[in-house]
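For this depiction, one protein chain was excluded, whereas all remaining protein chains were kept in their positions.
Let's look at chain A:
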Amino acid sequence: MYIILVYDISLEMNGARVLNRVFKICKKYLTHIQKSVFEGEITPAKLKKLEQELKEYVRDDLDSVLIFKNSNKRWLTKEYIGIDSSDVLSNFF
């Protein structure tokens, strides 16, 4: 499936550390496309694993992580305004 993950981590109560952890965890599974936005193809099992890892750090009362799921990338159209970052998602470098 194809997902878009966005997070909002509060900087209160040592939030910088949480932010850093969340960022590093997401990076292992998805492509970082904007400041707090990740996207990419993922399997249901890997998604579970990602959620599990995030739950260890995300504070229920302060932070929020949103995951938009799409069963197939084909049903997602994307447009760029400003900088075209389609290159970031490519597996060629």
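The rule is simple: a residue touches a chain if its C-beta (ideal position, glycine included) is under 8 Å from a C-beta of that chain, and two chains touch if they have at least 3 such contacts; residues count from 1.
Basically, contacts and distances are computed from a predicted model.
J.: Can you pick, from "30S ribosomal protein S18", "CRISPR-associated endonuclease Cas1", "NADH ubiquinone oxidoreductase 20 kDa subunit" or "Sugar ABC transporter permease", the UniProt name of the chain not shown?
T.: Matching the unshown chain against "30S ribosomal protein S18", "CRISPR-associated endonuclease Cas1", "NADH ubiquinone oxidoreductase 20 kDa subunit" or "Sugar ABC transporter permease" yields "CRISPR-associated endonuclease Cas1".
J.: Residues on chain A that touch the omitted chain in the whole complex?
T.: Spelled out for chain A, the touching residues are 24, 27-32, 40-43, 46, 49-50, 91-93.
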